[in-house]
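A quick write-up on the structure given underneath.
Just one protein chain is left out here, and the rest sit where they should.
As written, the chains take the letters A, B and C, and residue 1 is the first residue of each chain.
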Amino acid sequence: MIKYETKMRVEYYETDAMGIVHHSNYIRYFETARTELFRSMGYSYNELEKSGIFMPVLSVDAEFKTPAVYDEVLSVFCWVEKLRGASIVLGYEVRGSESGQLHVTGSSSHGFTSPDLKPLRLKKEAPEIYEAFRKAME
Amino acid sequence: MIKYETKMRVEYYETDAMGIVHHSNYIRYFETARTELFRSMGYSYNELEKSGIFMPVLSVDAEFKTPAVYDEVLSVFCWVEKLRGASIVLGYEVRGSESGQLHVTGSSSHGFTSPDLKPLRLKKEAPEIYEAFRKAME
Amino acid sequence: MIKYETKMRVEYYETDAMGIVHHSNYIRYFETARTELFRSMGYSYNELEKSGIFMPVLSVDAEFKTPAVYDEVLSVFCWVEKLRGASIVLGYEVRGSESGQLHVTGSSSHGFTSPDLKPLRLKKEAPEIYEAFRKAME
Partner (left out) sequence: MIKYETKMRVEYYETDAMGIVHHSNYIRYFETARTELFRSMGYSYNELEKSGIFMPVLSVDAEFKTPAVYDEVLSVFCWVEKLRGASIVLGYEVRGSESGQLHVTGSSSHGFTSPDLKPLRLKKEAPEIYEAFRKAME
């Protein structure tokens, strides 16, 4: 299983009055991380959408272990946890790049749909992409 | 059990290129809703923090059922789902105010802590607030 | 001249590590305020877009006088400053609702365009809307 690592730096506008990253921003970091995982597999999400394959978020969850702070460099790991014919589950781990400290874990599930958000059987409609996801999970 | 309703309108900056509310914003709507639930109980979160009681988010999850759109008025319901000595679980439901359509469900868990984020036994340290939360759950 | 007042409360996720509202959020407050000004005039921006009239932002500026803080109720005033055939300038003032303290002043200019962002002479294409804006300026 490939745990793809995306590095990013905490911006000032992502912190809150507690002096730490506001928890809602990790949900955004997850999005950046899965986008980069897909890109590393040869499929930019932008091009997927342009070719008619959307992946709307069905659910998301996150556990906040320790706070990340302003200017910290984060390593956000993302991997394919489960793959079904018309949906996928991704896993996430956010760590301090230098400290290695675990900040957040989480997962998100996504449907494969047409642009009008109707379910689409990826395995049948785009078998090469399905195969790429399947391999990434191994 | 009180399901407290907070109304809000979807802003343009909360939509994304899919033409719907970006999923990360619901996590922010949850925060607004619990803040207003607490206020309705007589305890503004702002004053809780000033009196030394913090409620950092330990975990959050959300299921996205149907998309909300620009300028839609939303009813975000929030209630106390579980209460323990040093933590609390809140539930959420986001509906279109007019349509009644269910957009999102979710929950969040929070610890009670001191300003330096050390666990604090609410039942012992602030029994009247603990009692207010307990009553809200009934 | 109508200075339309929109009230809003500062959310936790809008604060930053300085303990105050992050300056970028005032640009978002401006958007909310002009949306409500238009609505008060009988033209929701949502319906304007649906009828084919877009108002992309051409420029924005803001002066930050004093910081607003978490949970503060703000009064954001918005008014029509200038109106030309194909563009409009709006003015803004953000004050503490209770204190009356001036936090931020600013302005934004907008073109009137078709959905594909081509300039549109509002005075000719939608004279009744042009007239409403003109009256609001008086």
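Note that in this section a residue touches a chain if its C-beta (ideal position, glycine included) is under 8 Å from a C-beta of that chain, and two chains touch if they have at least 3 such contacts.
Only a predicted model underlies this, so the values are computations on that prediction, with no experimental measurement involved.
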Sole contact to the chain not displayed, among B:6, B:24, B:46 or B:75: B:24
Option from B:4, B:26, B:70 or B:130 whose C-beta touches the chain left out: B:70
Residues of chain C in contact with the chain not shown: 18, 23-25, 27-28, 31, 54, 56-64, 67, 117
Footprint left on chain A by the chain that the document does not show: 11-13, 28, 31-32, 35, 44-46, 70-71
Missing-partner contacts on chain B, residue numbers: 12-13, 15-17, 19-20, 22, 24, 69-70
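By definition in this document, only the chains that are shown with their structure count from here on.
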Copies chain B and chain A - interface residue numbers shared by over half, same or different: same
Per-chain CA centroid nearest to the all-protein CA mean: B
Euclidean distance of C-alpha centroids - chain B vs chain C, Å: 28
Chain centre separation in whole Å, for chain B relative to chain A (CA means): 24
Chain B, residues touching no fewer than two other chains: 28, 31
